[in-house]
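For this depiction, one protein chain was excluded, whereas all remaining protein chains were kept in their positions.
Let's turn to chain A:
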Amino acid sequence: MLPEQPVNMAGVVFRRWARALSNGNRSGISAFLLGNRAASGMTKDSLPGSYPKTPEERAAAAKKYNIRVEDYEPYPDRGEGFGDYPKLPERSQSERDPWYQWDHPDLRRNWGEPMHWDFDAYIRNRVDTSPSPVSWSSMSKQLFGFIGFMLLMFYLGEKFPSYQPVAPKQYPYNDLYLERGGDPDKQPEEVKHYEI
């Protein structure tokens, strides 16, 4: 009688596991690995679809995005890949009422509300589209006009600088004629000094 050959149990288990996976029996470990999905996240039918061409498609898209049909407006179909995603107003979260009882007060957003395509640009830490007391053109003209005026004046200030009056040093006794070895018998040249 021949001794029993040792069997590689790990190999046996692996073969059974691979067979179960390929058969798609969805039982045991394969069901755990492949069948478990989170309850959150996008489902296939809530992902953006193609551009809606018929009124029925528009209505279905509006329902999908939780918007009224009258408010639903997709992006123009220019091959940019928006599909049926709604074109929401270009307004930031800062413009929303700070006192309303939002579901997410820090985001100023309710649950289920459609998100803007550029929502990350419109969060409260970023672009603020709230109206300003002064028009954009007026603001730009004033700010850049101010900067331009300052630069011009600084340029003129460099051309015409400010300084205290200075003059060459003035020495007494006819510019120290005798001290510099001048002839004592001769009359020195008269030196006129000016008071500064």
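Simple rule for what comes next: contacts are C-beta pairs under 8 Å (C-beta built on N, C-alpha and C of every residue); 3 or more make two chains touch, one makes a residue touch a chain; residues count from 1.
Please note the rule applied: contacts and distances are computed from a predicted model.
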Name of the absent chain as recorded in UniProt (options "Serine/threonine-protein phosphatase 2A 55 kDa regulatory subunit B", "TRANSPORT INHIBITOR RESPONSE 1", "NADH-ubiquinone oxidoreductase chain 5" or "Myotubularin-related protein 8"): "NADH-ubiquinone oxidoreductase chain 5"
Residue among A:A121, A:L176 or A:V191 that touches the chain left out of view: A:A121
Which of A:S50, A:N110 or A:S132 contacts the chain that the document leaves out: A:S132
From A:G41, A:P55 or A:P161, residue that would touch the chain that is not displayed: A:P161
Touch list for chain A against the chain that is not drawn: 79-81, 106, 118, 120-121, 124-129, 132-134, 136, 138-140, 142-143, 146, 150, 153-154, 156-158, 160-164
